[in-house]
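Structure, as structure tokens:
Note that one protein chain of the assembly has been removed; the remaining protein chains are unaltered in position.
Per-chain residue numbering starts at 1, and chain names A and B are given in the order in which the chains are listed.
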Amino acid sequence: MTLTQTPQQRDHARTIYEKSQPGRRAFVAPALDVPHREGLLPDRLRRAEPAKLPEIAEPEIVRHYNRLSKRNFDLDTGFYPLGSCTMKHNPKLHERVAALPGNARLHPLQHPQRAQGALRLMWELQRALGEIAGLPHVSLQPSAGSHGELAGVLLTRAYHERRGERRTKVLTPDTAHGTNPATVTMAGFEVVKVGTNDRGGVDVEDLRAKAGDDVACLMLTNPNTLGLFDPAIEEIAGIVHDAGATLYYDGANLNAVMGRTRPGDMGFDIVHFNLHKTFTQPHGGGGPGAGPIAVSDRIEPFLPRPQVVRREWGNGTGPSFELDHDRPQSIGRLRGFQGNYGVFVRSYAYILSLGSDGLQEASETAVLNANYLMARLAETAGEHLPAAYDRTCMHEFVLTGGPMKKALGIRTLDLAKRLLDFGFHPPTVYFPLLVDEALLIEPTETETRETLDAFADVVGEILDEAAEDPEAARNAPYTTPVRRLDEAGAAKRPVIRQPL
Amino acid sequence: MAEASYPPDLSYHEEHDWARIDGDTATFGITWYAQDQLGEVVFFDPPTVGKSVRKGDPYAEVESVKAVSDVISPLSGEIVEVNEALSSAPEAINDDPYGSGWMVKVRLADPSELESLMDAHGYQESLG
Partner (left out) sequence: MSRYTSATDADRRAMLAAIGAASIDELFADVPEGVRLNRPLDLPAGKPEQEVYGYLRDLAALNVSAEDEISFLGAGMYDHYVPALVEAIITRSEFLTPYTPYQPEISQGGLQVMFEYQTAISELTGLPVSNASVYEGPSALAAAGYLAKLHHPDRTRFLVSRGVHPHSRETLATTSVGWGTRIEEIPLAGGATDAQALADALADDVSAVFLQYPNFLGTVEDLEALVPAAKAAGALVIVQCDPLPLGILRPPGELGVDVAVGEGQSLGNRLDFGGPSFGFFAAQDAYLRRMPGRIAGETTDVDGRRGFVLTLQTREQHIRREKATHNICTAQALNALAGVIYLSWLGREGIVELGELLLQRTAYARDALSAIEGVELLHDQPVVREFAVTLDADVDAVIERCAAQGVNPGYALGRDYPEYPNGLLVAITEQRGKPDIDRLARTLQSAVREVVHA
């Protein structure tokens, strides 16, 4: 077991403020080496009382955060089959290259002539992502998948406006990740849901009925959040394009298809990538990530500004790379500077390491691992946790805990909590909403067969245990640093900072 | 409230809301089924007195930890009183959905709308 009841992990939680003592400190200020002047800042602009930051020396700061870290489960320690999250290994080379001073200490406003390494890296990454997506024009600016989605819908808005069309709706499937409808509202459109058929694909007749000339865009992911590839994608693209709308690809599930098919070839106009999913940027407990976008020719004029471009001089000197601000039809900026460059370095290192052959192998192995795990779980747990759809899956698959709830009296939530005691991070639970008591499982390609077998076996064990004693799962976990928490209390009476 | 309960003196809307009629005013709330589906209620923001409500339309939201639900008005009218106590004690909606968990009192605009509501038996049947 990874997490056991050890004294460090079961320590009563004390915050760094509670470990502070007046007068303690870590920082030693450089000496004042200029003449001291009075009156630089009028008193009325000055803070009367210092902010109550901690007062603590370096050894205790280090101990505090080290001990806290041990209360986390993490990917470097164990299996993390979160569906639609692509928790694949974070290669250790990446921290080394991101930390090179030429990258880490480079100011974003450095003159482009003196940042050619960075701009060239961004340009090459753009090219690689464009090839993977099958759409040539890439912006690296968005800072996360949601940010890329917002960019995509704003690009769509600009595209239609340019054509003199007024379109007010964006279609999303009922299986869509919550960021999709949230993005639609932020971009000023109305969300219209499209149904899913009983094979887990888009209900094409429902789409046809709703794809009117007031529809700006259809947002999809393929494979979808059920882990299923929609074989009707060409027909879907045709319906959307015939209606004059754009087709947007949520790249959360790109890990299933690299080298096999490309969203651009499926008919998508705009794609976002999650560099913190498919391209190994470490999740960091909730970021940083990056959500670059790739678009078709007709959308290209509207891309955010600035764009990284390559200029040939034709006079014997090599090409140079620049930030092009001169983009009159651009939607503008979505953030400061150029984007999360540190994430680009890591993702580009990954693409260089894997290359054409490795990226395809990654997707194929991801799909192999998912189908294998689905088959093994059908053996160990299929009676009570059947697959929601009787189809070959892609990189992830959904099980339904409905039968488990009826027969054994434990819910998907209880299974998830009991898995914690066995040193596994649970899969995604209760998403997508379409499936009752959903369990969305994505193993990724970097897991061994033995790990997948172990997981399938443990799920079987937990169900066997529940048949004898459902209370065991209902009251789980037992061995984690804390047990089930009162989330209702935290919502009713929010305490979101330490009183000081 | 642990056991399902659907008092016979109330009228029920298919979106899981009840009405208790008292002359030309009515009290509204959500049914046992609704609060059971929601789980522990953590937040209810009462609407303002004077607001009009329309049969079948949402007039407020009720939140649990992991879900938000529209509260649907079973009848049309104008809000004359709101249960302010729910701001600090939203759990009354779970513990006593038909009593201290009441949400608003409304002066009815069209008492004939009552005919389209279900009785306790009919509502329970509709839950299947």
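The criterion applied here is as follows: contacts are C-beta pairs under 8 Å (C-beta built on N, C-alpha and C of every residue); 3 or more make two chains touch, one makes a residue touch a chain.
Just so it is clear, the structure is predicted and the values come from calculations on it, not from any experiment.
Shown chains touched by the missing chain in the whole complex: A, B.
Across the entire complex, the residue among A:Gly195, A:Gly259 or A:Pro470 in touch with the chain not shown is A:Gly259. Across A:Val138, A:Ala416, A:Leu434 or A:Val458, the single residue that touches the chain missing here is A:Ala416. Of the candidate positions A:Ala182, A:Val204 or A:Val309, contact with the unshown chain belongs to A:Ala182. Across the interface with the omitted chain, chain B contributes residues 43, 63, 65-68.
By definition in this document, only the chains that are shown with their structure count from here on.
Here the spacing of chain A and chain B, counted between their Cα centres, is 39 Å. Residue ranges on chain A touching chain B, taken from their complex, read 430, 487-488, 491-492. On the side of chain B, the complex with chain A involves touching residues 39-40, 42-43, 63-66, 90-91.
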